[in-house]
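This report concerns only the one structure given below.
Yeah, one chain of the complex is gone here, protein chain that is, but the others are all in their spots.
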Amino acid sequence: MTVLEQPGSPRHTSGPAVPPPAWRPRVDPAPLLPDTEPYRLLGTDAARRLDPGLLKRLYTELVRGRRYNTQATALTRQGRLAVYPSSTGQEACQVAAALALQEQDWLFPSYRDTLAAVARGLDPVQALTLLRGDWHTGYDPHEHRIAPLCTPLATQLPHAVGLAHAARLKGDDVVALAMVGDGGTSEGDFHEALNFAAVWQAPVVFLVQNNGFAISVPLDKQTAAPSLAHKAVGYGMPGRLVDGNDAPAVHEVLTEAVRRAREGGGPTLVEAVTYRLDAHTNADDATRYRTEAEVETWRAHDPIALMERELTGRGLLTDAFATATRDGAEQLAAALRDRMHTDPPLDPMALFDHVFIRQTGQLRDQAAQLRAELDAEAEADGTTAATPAPAQEARP
Amino acid sequence: MTVLEQPGSPRHTSGPAVPPPAWRPRVDPAPLLPDTEPYRLLGTDAARRLDPGLLKRLYTELVRGRRYNTQATALTRQGRLAVYPSSTGQEACQVAAALALQEQDWLFPSYRDTLAAVARGLDPVQALTLLRGDWHTGYDPHEHRIAPLCTPLATQLPHAVGLAHAARLKGDDVVALAMVGDGGTSEGDFHEALNFAAVWQAPVVFLVQNNGFAISVPLDKQTAAPSLAHKAVGYGMPGRLVDGNDAPAVHEVLTEAVRRAREGGGPTLVEAVTYRLDAHTNADDATRYRTEAEVETWRAHDPIALMERELTGRGLLTDAFATATRDGAEQLAAALRDRMHTDPPLDPMALFDHVFIRQTGQLRDQAAQLRAELDAEAEADGTTAATPAPAQEARP
Amino acid sequence: MTTTAQPTARKPATMAQALTRALRDAMAEDPTVHVMGEDVGTLGGVFRVTDGLAAEFGADRCSDTPLAEAGILGTAVGMAMYGLRPVVEMQFDAFAYPAFEQLASHVARMRNRTRGAVPMPLTIRIPYGGGIGGVEHHSDSSEAYYLATPGLQVVTPATVEDAYGLLRAAIASDDPVVFLEPKRLYWSRADWSPDAPAPVAPIGRAEVRRPGSSATLLTYGPSLPVCLEAAEAARAEGWDLEVVDLRSLVPFDDDTVCASVRRTGRAVVVHEANGFGGPGGEIAARVTERCFHHLEAPVLRVTGFDIPYPPPMLERHHLPGVDRILDTVARLQWESRWTEGRGA
Partner (left out) sequence: MTTTAQPTARKPATMAQALTRALRDAMAEDPTVHVMGEDVGTLGGVFRVTDGLAAEFGADRCSDTPLAEAGILGTAVGMAMYGLRPVVEMQFDAFAYPAFEQLASHVARMRNRTRGAVPMPLTIRIPYGGGIGGVEHHSDSSEAYYLATPGLQVVTPATVEDAYGLLRAAIASDDPVVFLEPKRLYWSRADWSPDAPAPVAPIGRAEVRRPGSSATLLTYGPSLPVCLEAAEAARAEGWDLEVVDLRSLVPFDDDTVCASVRRTGRAVVVHEANGFGGPGGEIAARVTERCFHHLEAPVLRVTGFDIPYPPPMLERHHLPGVDRILDTVARLQWESRWTEGRGA
């Protein structure tokens, strides 16, 4: 007999207790799991088969990238940049991210990914506006399909998912590649973005640059996971682990993930294991939290050195090519130096543009107040010409 | 030759490119992965070896739990409860969660887990304060070590982690068990809590009751993961999948996870696959988003029915036991009904207690204002006795 | 007001129905409008405001999202970057808090950060306020957070007609709008002709709902009906109260508000939100800045107390009611008997 006779309480049912369909995993977890060793090409047999053109292209970009990083860091010392979060040591990730995308795709960089934006074609000076401080985003994101360099960690990831989803709804062939650091993976937005992407099967690729540190906090205080790529299975997307200093490997893994996304296969999480050779930014003192010995281990695994070894082995690093590469990088640096050595034009009245598409009455009043102050200042300085141009209504 | 001679750029290094130590997974992912089929005991050979005392205990609690759910739902119809999120169908999870813990442990329930709190010893009326509406949390959480029933989804999970971590820092033998729904796993707080728990190796057990729906949203719009338990590997903790309607199985899995946590083995994520037989709350209309046929499938897998089949098979469901169980449940329901049929005492002045430990001057003024209003109201009603007691300063 | 054409038949509609209609009409007119949130699809929303939209426009245009508010708003930002006009539903006021970073750091600033290149034509619908017997976290009046965030427009309807008009205006706006829906007015009814809705209410305009000469009640959303009731009751006391429905908190309609206060010389701000740091402080301060010499008394405030929102059985003591409003009006120094130091 049974004891329950309340409404809603079941009687004995006969037959086996069949687990209802919802119980079954809908996807096989096995192919989602990353390998336990980062994927590598350089120094392997597979590398021998890589297209020389691609190798040289990657190398050229790596060298330019390194030079960009050192030049930008120098600009901070000269007071020309407020701050620069260098990606020295991570150039392979930066360059591969840019090259894995097609023209119509979108890149969602973090504050450290200036280089990826430049490698994608962004004007090197516009890329530094944020860090020079004359405005926030220094470029029109639509021009090269590069979202604003993003400072609040991981918040750019849902943007990438939303954009990719919107493009897919519109039937457009667009993939979004979003970049985040190892530290950023701990944020709730990382989780929510990956989950939305997987549920929506949005054409997104998430690239985690695991550079070992979030400012001073090492990876083992950030996660206890086998790898960050292992997080993928919890969302139902493939996770890939790659040597982030091996440019062709990162390029191949990202290209493959982009292709998968483009073909409707949904998102991928890629963890690129790399190292930040410089301090967090020029303002950081890395000796407080890591040893020179550790840094040296990673210098031995420098992405440019790895490429040079490969190119040399294949006889591709000719004097002509090396010289051309170096010259190209120097030209980039020189142009950057020159252009950054003039003060940017500043218009304080621009503060009131673009808050809303049309200035509210309140903002108009405040703009008038600032204008009066500027006029008074100019008068006091005897520089009547300093009166800024009238604040413009934003174009609709 | 190499092209780079800028400072910081490496020269060729010789020897193989050894991956630095940080590259290697520090934990083996294999044992963290859940089985692909939910763990079950009832109806299996292993169930034959289960202690009859435990089975009877679980059954008694299931029956009481079901009766509690139906009684509370009835109270909503009678206007005695503002709202009730029933756990009918999920009693095995509720009861197992309560019984898996020791006296000194802590339970962190969500709004749906009233039953778990009652099974742990909380006064059934105090447990309903929130849902009756005379106050928020109706009990002192320290008394039975039950955190407030939590409404903002997944926000209780970091609390559980912090409490468990604090206890461990103090050297106390305390495990925290935190409950969340399938929908709640999508929130950022879920992610952050699990990550903190794993990094800190905090003694916490996370119990996800996957009841198939977040209000109207089915699991496949919530996640694309093989299972929710698969999320565990991304944090570096074991994931366990269990049939949430199989009370001894849930009890065993949770007890094992609690033991692991207690012994310093760190957190576990348990997904219990179950089903919400009632609507989301009495205010919900479940016919809008699911079929009666689906509900029927799950009624065939009712946790109480499953237990009765087992007990019957083992000759444990004697008339005497069945009667005693039913009578006990009826007594619980009768007591609840009686006690809930009187209006709770209300003290509007209590609104100003406990905002801060000592009332600020501002709150004292506002309290005085309300008191004056209440006095005027009472005077108008001719009920001079209605003047509430003076607002008390909170005890320090 | 005369018109030669036969007016369309007006029949009773609830505010919730007017909101649904606004969403429907916006979606029908503009294929870039996408509705998204928890339970907005199949269920039609817990308040049924999105009822029927998924059926009419498909699950891609009205979609149930995973349960994660930052994810909802964050993905909506990305969708807006791609040219869509997302209309996001946050299920309840307090459940918009997880999305606060996306709101403050991205939604509110994206146009500004990008010098206008990336506008955010987003509407964020948030059912807010109390009076419906909700358990904790279901009755917050969270408007103060949004007011204090430059770059957001903040509007809230108090009538069935405005529910339609303001929501259409919000969706049509090229800037983000926090659209606060007074929960307890969802079921309020008015005669309204859905087939010829009033012209879309412009964002940024307050409306005098009841002319009066003795003092002005400045209010919005759920407190409008309470103020109108108070104004009726005040007649017995000999006060003829003007009631202004602010409708748009950002941009703020100083002109309408100040014109009224200058005329009456006295004002009380009424809202459910907590007083301290709430919208009333801003409103009282700016009115005083602009109308100081017209004021016979300080602008007073009738607001929720400075306490966490009370449990359902006690909420009536917290919410501004007719008596509390009249008590406050009585303190507007009608006979110059004001004693300082006894502030609200």
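In order of appearance the chains are A, B and C, and numbering begins at 1 in each one.
Convention: contacts are C-beta pairs under 8 Å (C-beta built on N, C-alpha and C of every residue); 3 or more make two chains touch, one makes a residue touch a chain.
If you're wondering where the values come from, they're calculated on a predicted model, not measured in any experiment.
From the set B:Pro29, B:Gly89 or B:Gly188, the residue in touch with the chain omitted from the display is B:Gly188, counting the whole complex. Note that of C:Leu19, C:Leu43, C:Val87 or C:Ala108, the residue touching the chain absent from this view is C:Ala108.
Mapped onto chain A, the interface with the missing chain covers residues 82-83, 111, 130-136, 151-153, 183-184, 186-189, 214-217, 221-223, 288-289, 344, 346, 348, 350-352, 355, 362-363, 365-366, 369-370, 373-374, 376-377. One chain of the complex is left out; on chain C, the residues touching it are 70, 94, 97-98, 100-101, 104-105, 108-109, 112-113, 136-137, 144-145, 147-151, 250, 252, 254, 258, 262, 273-274, 276-286, 288-295, 297-301, 306-308, 338, 340-341, 343-344.
The chain not shown here touches chain B at positions 135-137, 140-142, 147-148, 152, 155, 157-167, 169-170, 176, 188-189, 191-193, 195-196, 199, 350, 353-357, 360-362, 394-396.
Rule of thumb we're sticking to: only the chains that are shown with their structure count from here on.
Centre-to-centre spacing of chain B and chain C amounts to 35 Å, using the average Cα coordinate of each chain. Chain geometry summary: the mean Cα position of chain A and that of chain C are 38 Å apart. Residues of chain B found to touch two or more other chains are 186-189, 221-223. In chain C, the residues that touch at least two other chains are 65-66, 68, 70-71, 98.
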